[in-house]
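Report on the structure given below.
Removed: one protein chain of the complex. Kept in place: all other protein chains.
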Amino acid sequence: MESDSSPADRIAPERLAALYRTMLRIRAFENAAEVASRGGVAAFGAAAAAGALVRGPLHLSTGQEAVPAGVCANLARSDYLTSTHRGHGHAIAKGAEPRAMMCELFGKSGGTNGGKGGSMHIADFSAGMLGANGVVAAGIPIAAGAAHAIRIRGGDAVVACFFGDGAVNRGPFLEGLNWARVFDLPVLFVCEDNRYSATTATESMTGGEGAAARARAIGVPAQQVDGNDVAAVDAAAARLLALVREGGGPQFLHALTYRFKGHVSVDPATYRDAAEVERALAQDPIERAGQRLAALGVDADRLRALREEAEAEIARALAAAAASPAPPAHAAYRDVQDCGAGQWR
Amino acid sequence: MESDSSPADRIAPERLAALYRTMLRIRAFENAAEVASRGGVAAFGAAAAAGALVRGPLHLSTGQEAVPAGVCANLARSDYLTSTHRGHGHAIAKGAEPRAMMCELFGKSGGTNGGKGGSMHIADFSAGMLGANGVVAAGIPIAAGAAHAIRIRGGDAVVACFFGDGAVNRGPFLEGLNWARVFDLPVLFVCEDNRYSATTATESMTGGEGAAARARAIGVPAQQVDGNDVAAVDAAAARLLALVREGGGPQFLHALTYRFKGHVSVDPATYRDAAEVERALAQDPIERAGQRLAALGVDADRLRALREEAEAEIARALAAAAASPAPPAHAAYRDVQDCGAGQWR
Amino acid sequence: MAVMSYAQAACSALARAMREDERVVAVGEDLGRGGVFGQYRGLAQTFGAARVIDAPISESAILGAAVGMALVGLRPVVEMRVADFAMCAIDEMVNQAAKNRYMFGGQGRVPLVARLPIGIWSASAAQHSQSIEAWFAHTPGLVVVAPSSPADNYGLLRAAIACDDPVVYHEHKELWGVDGEVPEAHRVALGEAKVLRAGRDLTLVSWSRTVLDALEAAQSAAASGVSVEVIDLRTLWPWDRETVLASCARTGRLMVAHEAVQAAGFGAEIAATAAEELGIPVTRLGAPRIPVGYAAALEAEARIGSRRILEALLAWMEGRGRRRFSAATD
Partner (left out) sequence: MAVMSYAQAACSALARAMREDERVVAVGEDLGRGGVFGQYRGLAQTFGAARVIDAPISESAILGAAVGMALVGLRPVVEMRVADFAMCAIDEMVNQAAKNRYMFGGQGRVPLVARLPIGIWSASAAQHSQSIEAWFAHTPGLVVVAPSSPADNYGLLRAAIACDDPVVYHEHKELWGVDGEVPEAHRVALGEAKVLRAGRDLTLVSWSRTVLDALEAAQSAAASGVSVEVIDLRTLWPWDRETVLASCARTGRLMVAHEAVQAAGFGAEIAATAAEELGIPVTRLGAPRIPVGYAAALEAEARIGSRRILEALLAWMEGRGRRRFSAATD
């Protein structure tokens, strides 16, 4: 870890509590979504179980909460964020409402996307969250372009561009980072390195020293950070985003974390070593932050209250999602395009 | 330059003469093609001049001859090569016949590709030259795959993969190098850095330190070389190809050279600084090799004979191309595909 | 003769090809774990990681490398996971694989099979549900296949692997679990359609998963006294004009149904051809020109389905206009 650990060490209890709260909200959302998704994936031609509330591929960020929480604590609502297929945490941390998000997962008209996107495309443009993306690495050039627009239009917004460790092997990683560097754009690239690309250990598919080394070779300064230490992520993001805001061009944060669950909700992840998983679970970013808060003197009641609040919020989101109506069939023909929209012609 | 210059310094006169000869043959070919192409590009809707012998976009490698000459001197005919839109030099150095190549540029049935490809797709599979390619960087994954096939099928062939400095900004550069590294494949990547991407100075479009740095970050060892010093290119290629043949996986050669002509034959290249061009012309790799040969005691008659031979060969190629018949119209329907080939259905 | 799923049938065809021809290799992401739909299950164990190649997430390299492999003597079977991701490798598919043989004057061959699972896979939304077989039918140099049954997936995958030119091979994600009998010797020639049901009044041409809907609609139509001949096209390029046009000439009417968007879909090619050649009445039913939405009600609008086929077919036969059902509107 090259991160300068001192600012993280000096974190104020209130700031850490806020980060803790964000992580709790994400965790509660993921847990609830996971339960609601049981039977919801259409496997091998069998339709999804009729009773499943959340259907289709569901990529949970459980265990990775410190990265979006720490990064987004340093973003304003007017900043932008691009995301991945594993985007719930990014959305919540950026300010999307869990209620509208859960509606989206339920495929309801009250959803962030009106039911058109589901988990893989969750987005809240009003919070600057430009969308989860079903195509690995596709958000990278989009983030560069968003930053380019900011540069041209003026203003001090920045873009945080999240992607996984698997994305560094796709061409748009190179093209997007190069773009941001060449045009000196205000982007913070954030590689959420959970060590796996679907069922494959990313290391076995990645030549060289990985994400940070590649970024540096393209001229984008890079820093590694313990992605399970939310204070460290916060401090690193604060430092890098300050550089970005000063106009120094793109920066790169390589956050080392772990995916607690399978790649999708139905993946038992048997390809992972039990000992490895156990070690990783012991680094639960929420547990670590909780212990740290306790050590900083935040009392147990306060921590319990934060947990209960987060869970209550998600319980309300679930209820709202259940109550929200399904979109009407005719909504399927809306938002295609203005000119040339239609049905069959 | 990191190249270990001693083997280059010790080059035997006969070897240098052979390299010189290859360069002369390429130069003579390019010069002849250039003359034959006058009026051959259809510009702005006007058809190409009826009298033009070589039609369409023509990318000349004039001035860059030392790179293919030096690299290919270390390849067997059974080795493979992938090329770019600027592929004449690669083809000649790899063993293609200038006569068949000139026929191809003339669009004749005696052409390497039967007239189907022209300059941009010049290929001689029988010499292991897998084709020029009209899409920048597209040859890189193809080279990785060819090397992968070699690895799987056994045998000690290797692949030389040529591309320009502009190609390092395209995604397939990352994807192809990573592939070769991950599977430890026998490829020598050769970046022919002539400093321009069409009309644009590549440096202005490239973040970081460029080709070699990017290769290293992907885990592919890289060496820079003076690409106008054919002995240096030869020595570097010899060293790197020995490593590749030993099974150490891919290597990368970054050769610094210069494009004497415009991007295409009709490009006056006014975007380049006259002083820069003058400096570059003074580094003509053929002149330099000739002086070196003279210094090594090869007499002027021998050098003149080599030049005249090369020019005579190309003159014969021109005559053969002029005499070769155009392909018959029905050839247009051949070599599309076996199953489903046809005309309109 | 074994009963197996569409996924198992493909797996079994590939295993057989790999046993019989050591040049055959499989390349794609997560193949070592059997592929995301289990369509490579057990192959890595049998043939080893050198021939069942786990790839980095890099579709350009996967397909580009396959072109290089094919040029140097292998016969790669390439997994694209879903057709939507193949959009990351269109240069490699079209400019490199499809044009190679031609532009190099026949010096090389590119015997690769690119597997592009198409179609809606319930609740997978816009980026995992598209069907783009028409693009490849429009591309010289490519063979285009889309089997509808386990037996044909077995028989056609074998034929595709044996083909010396690039084949775009479309499996349907909602067919993976469908079971059927698969004769071990089964092999289907590329370019041969199959008449699945004989009929007198109308020829209904379809392919891939929509064939199941077409058959269901045909059965219901029979109850209404309309006798429908159902043809499974199986290969889109070259398509079996002879079988289709002969059937059309007999029935005097053609309907084409496919899951891909109707506008500029391959149904247009077939319908236009039948109209040109025979002057018979033609109609098409493809998806509306909308992306596939996530919510069930939205996704349903993007599905053809047997009910829509039946309604369109009966309405048309009864002269009630070309398409009677109307999509819900505001």
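The letters A, B and C name the chains in turn, as written, and every chain counts its residues from 1.
In the analysis below, a residue touches a chain if its C-beta (ideal position, glycine included) is under 8 Å from a C-beta of that chain, and two chains touch if they have at least 3 such contacts.
These figures come from a predicted structure and were not determined experimentally.
**Q** Quick one: say which of A:A18, A:A73, A:A149 or A:L243 touches the chain that got left out.
**A** Considering all chains, including the one not shown, the answer is A:A149.
**Q** Just one of B:T62, B:T206 or B:Q224 touches the chain that is missing; which is it?
**A** Going through B:T62, B:T206 or B:Q224 one by one, B:T206 is the residue touching the chain not shown.
**Q** Out of C:I53, C:V94, C:A193 or C:A297, which touches the unshown chain?
**A** Looking across C:I53, C:V94, C:A193 or C:A297, the contact with the absent chain belongs to C:V94.
**Q** Which residue, B:G118, B:G139, B:G249 or B:P285, contacts the hidden chain when the whole complex is considered?
**A** B:G118
**Q** Among the options A:A138, A:I286 or A:A310, which residue touches the chain absent from this view?
**A** A:A138
**Q** Touching the absent chain: which residues on subunit C qualify?
**A** These residues of subunit C touch the chain that is not shown: 84-85, 87-88, 90-91, 94-95, 98-99, 102-103, 125-127, 130, 132, 134-135, 137-141, 237, 260-261, 263-269, 271-273, 275-277, 279, 281-284, 289-291, 293-294, 322.
**Q** Which subunit B residues touch the hidden chain?
**A** Touching the missing chain: residues 40-48, 55-57, 104, 107-109, 111, 113, 115-118, 120-121, 133-137, 166-167, 169-171, 197-200, 204-206, 271, 326-334, 336, 340, 342-345.
**Q** Touching residues of subunit A against the unshown chain: what are they?
**A** 80, 82, 111-117, 121, 123-126, 130-131, 133-135, 138, 140-150, 152-153, 159, 171-172, 174-176, 178-179, 182-183, 334-340, 342, 345
Methods note: only the chains that are shown with their structure count from here on.
**Q** Would you mind checking which chain's C-alpha centre is most distant from the centre of subunit C?
**A** It is B.
**Q** Rounded to a whole Å, what is the gap between the Cα centroids of subunit A and subunit C?
**A** 35
**Q** Centre to centre, by mean C-alpha position, how many angstrom separate subunit A and subunit B?
**A** That pair's centroid distance is 45 Å.
**Q** Averaging only over C-alpha atoms, locate the centres of subunit B and subunit C and give their separation in whole Å.
**A** It comes to 40 Å between the two C-alpha centres.
**Q** Two or more other chains touching the same residue: where does that happen in subunit C?
**A** 55-56, 58, 60
**Q** Which subunit B residues reach two or more other chains?
**A** Residues 171-172, 174-175, 178, 182.
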